[in-house]
Every structure is written in C-alpha cells, then in structure tokens.
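One structure is given below, represented as structure tokens, and several questions about it will come after.
Only one protein chain is missing from this complex, and each of the others stays in its spot.
Which chain is which? They are A, B and C, in the order written, and residues in each are numbered from 1.
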Amino acid sequence: MSELNKKLTSTLEINVRFSETDAMGVVWHGNYLKYFEDGREHFGREYGMPYLTVAGHGFFIPIVHTSLDFKASVYYGQKIKVVTEYVPVRTAKIVFNYKVINLTTDELAAEGTTTQVFISQETRQLELLIPPFYQAWKDTYFNK
Amino acid sequence: MSELNKKLTSTLEINVRFSETDAMGVVWHGNYLKYFEDGREHFGREYGMPYLTVAGHGFFIPIVHTSLDFKASVYYGQKIKVVTEYVPVRTAKIVFNYKVINLTTDELAAEGTTTQVFISQETRQLELLIPPFYQAWKDTYFNK
Amino acid sequence: MSELNKKLTSTLEINVRFSETDAMGVVWHGNYLKYFEDGREHFGREYGMPYLTVAGHGFFIPIVHTSLDFKASVYYGQKIKVVTEYVPVRTAKIVFNYKVINLTTDELAAEGTTTQVFISQETRQLELLIPPFYQAWKDTYFNK
Partner (left out) sequence: MSELNKKLTSTLEINVRFSETDAMGVVWHGNYLKYFEDGREHFGREYGMPYLTVAGHGFFIPIVHTSLDFKASVYYGQKIKVVTEYVPVRTAKIVFNYKVINLTTDELAAEGTTTQVFISQETRQLELLIPPFYQAWKDTYFNK
C-alpha cells in the first residue's frame, strides 16, 4: 500500500473546560491548539510514538507551522471530539491534520494542521535527516 | 494613495510570562495567539477601533482563520515585541498580519495572520456586508 | 446520618498537558485551579449538580475563596487524579476540598479548597439564602 494513501487516525473525546471559554461564551480560539495537542498525544499513545519517546532519543519536536479554520462555535457544557490524522511525508517532519467535532451539535467546529521538526536536545540544531528511531516507527505502519 | 499600498502598523512590547513557557524552557507555541491578540487590541486602541466599540455596534468579530510560522524559540526572561499590521481587504472581514520579534536576540520569533468576520450579536449570523461603523473607520485611514 | 459526617467524593483521572508545564519542567502552579475545576465539574456530573443546572436556575456561582498547598511536582508525561470532596455547610455557599494525586509516583501533589457563592444572573447581587433548587439537591444526599 502506498504511503500516501494509508490513513492513521485517532479519536479523543474532551469535555470543554469553563476556563477555556471567553466573554463571548464560547471556546477561545487559541484553546483549539490545546485540543490539537491533546489529539496528537493521544495519537502518540495509541500508535506507540509518545512525546517522551522522542525526548528519550535526544530530540525536541517543536511546532514550526500551524493553521486553523474555525467553522462553528463551541459553547461551555458541550462535548467535543478531536480526530487526529497522521499525514505521511518523506522529509524529517511530522505532520498532522485535525478535525474538532462538536458532539452536542454534530457540527465541524474547527480544522487545522501542525508541522513539527526534529531539533537535537544537545545542540538545539535542526535535524535534516529522519532520525532512525522515527523511521523505524514509520516502517511499522507504512511498508515500503 | 491606494488602499493596497498604505500600511497601518502598531508595535507593542511584552514581557514573556513564566506561565507561558513549557517544559522545553521556551514559550509554548499556542501562547503566540495571545500575543497576536495583545497586538491586535493595542492596534485597536492606537487607531480608534477597540473591541468594545465593535460590541457596542452589535457585532462579535470572531477569528475564522489563523496561521502561524515559528522561526526561533523565545526563552523565559526575554522580552518580545509584536508588530501588528492591518491588511485592507474589500470584503466584510478584518485581516491582520503579525511579527513577533525577540528583543533580546533581535530575531524574528514568529509570524502569522488572523482573519475575523462580523457576526450579529442578536442573530449570531454572519454579516456579509461591511457594517457602516466599520466602513466609517476605514474611510478615515484609506481615502477613496 | 449527620450532615457533617457524611462524605461525597468524586475521582477524575487527568493526563497532564504539555502546555500546562512550565520552564521548570513541571506543571505550572496556577494550572491546578483548572484541575480543581475539572474535579468540581466531574463531581457535578456524577451527583447531578452540573454548572449548567445552576445557570438554568438563574445563578452564577463564582469562586470567592481558594487556597492551595503544593506538596510535590508533577512532570510532563505523568498522570494525575483529582479527588473532589463536597464539604457540607449550612450557609448559601458551596465548598469543595481537593487532593491531586500523582498516579505515576503515588505522591500527594497538591491539595486545596474552593468556596463559591450564589449570584443572581439578573441583578448580579449576592444571594444570602440557599436557593430552593440547591436545597433540594442537598436534601437528596443529606437527610435531616
């Protein structure tokens, strides 16, 4: 199966926190980046690639790009789910797409994407080659 | 002068909060949306278009799109400035571009954009026409 | 059974978010108030007294007092549980005690308390008498 066709996704349900709402009565837009992070980490736990593993191999994986589109407000007391989809790329990057669904209304609340790179914990330099531990992880899901 | 060539910008200095850093020792990426918001509101105060004015005219102006590119980490104890640039558009939208500069290192830390729309506070519906109060504000800066 | 002896408690497990850590590598102290809120709302759902019910009866229940003691740090990647205990009082207040346990180390990470009062949504005035809907809720658990 081609790397570009296979999809790995993970779904996480989240109760919206009161502290995440703003004076318009809805979730403040910046908090969706927390939901994306929740989704990404849930994906990591589900597919055996948690953040801590990355740190254990000597890398940080900071986000270098993100974009978000907001489609419908989420009110306090509503429940959401984050669907996190792994997007395979051939370079030393980790890309995810996200959809936040309002489970109370069944509406798409927001969607977006993040790109992460590998930074050496020791040198704080960008790693241009795919680290072996990460290639090994990819190989378990995307056969050559 | 053409609307597309004139630039309105506003600059705000911010001390990075300890609570805004994460376990990598740098500002957590999602907090840049707070800096963008700070910059946007500072722009509004400087150019006479504060959020409260918008609410007073019966509108919310939620963010419907944002994107961010992260260029260099900002560490706790460093000071930043946000340069907010108003991007004139001909539709019923408000667009800003942002640059976050690390004043300690003189590096560009991040840049991004936001798009806001007008939503009626009463009906919660999208306003497709430019509200008169906003057109009046634009006319003071961008002569026809 | 006497009101003062009976204990209602609720337990919620939480994955610590990366965004909740700070540059010391541990959960930023202010975020424990989010965990308390999570615990309080979980208690509400478990015992049939959610925030939304309160709002539906015309009241806000803002926090007027809180105190927290921090006993041991919680690191990113660790899991916690919040034990929320309802503290019956005879006045128009809602009091909870909280314990945050680090499930990875079995240590007590923090403990604290919150006091909430009833504010009329209409008048924004403090309600000195116990609202009937809340007394009814209490009566189902604490028989006279």
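Rule of thumb we're sticking to: a contact is a pair of C-beta atoms (placed from the backbone, for glycine too) under 8 Å apart; a residue touches a chain by one contact, two chains touch by 3 or more.
Since this is a predicted model, take the numbers as computed values, not measurements.
A.B. asks: Consider the whole complex, including the chain that is not shown, and state which of A:F18, A:Y47 or A:F142 touches that chain.
C.D. replies: Residue touching the chain left out of view: A:F18.
A.B. asks: Applying the definition given at the start, please give the residues of chain C touching the unseen chain.
C.D. replies: 24, 26, 29-31, 33-34, 37, 60, 62-70, 73
A.B. asks: Write the list of chain B residues that the hidden chain touches.
C.D. replies: Within chain B, the residues touching the omitted chain are 15, 17-19, 33-34, 37-38, 41, 50-52, 76-77.
A.B. asks: Touching the missing chain, which residues of chain A?
C.D. replies: Looking at chain A, the ones touching the missing chain are residues 18-19, 21-23, 25-26, 28, 30, 75-76.
We take it that only the chains that are shown with their structure count from here on.
A.B. asks: Which chain is the middle one, judged by CA centres?
C.D. replies: Closest chain centre to the overall C-alpha centroid: A.
A.B. asks: Would you mind pulling out the distance in Å between where the CA atoms of chain B average out and where those of chain C do?
C.D. replies: Chain centroid spacing, chain B to chain C, equals 35 Å.
A.B. asks: Quick one: chain A and chain B, Cα centre-to-centre, how many Å?
C.D. replies: 25
A.B. asks: By residue number and range, which residues of chain C touch two or more other chains?
C.D. replies: 18-19, 76
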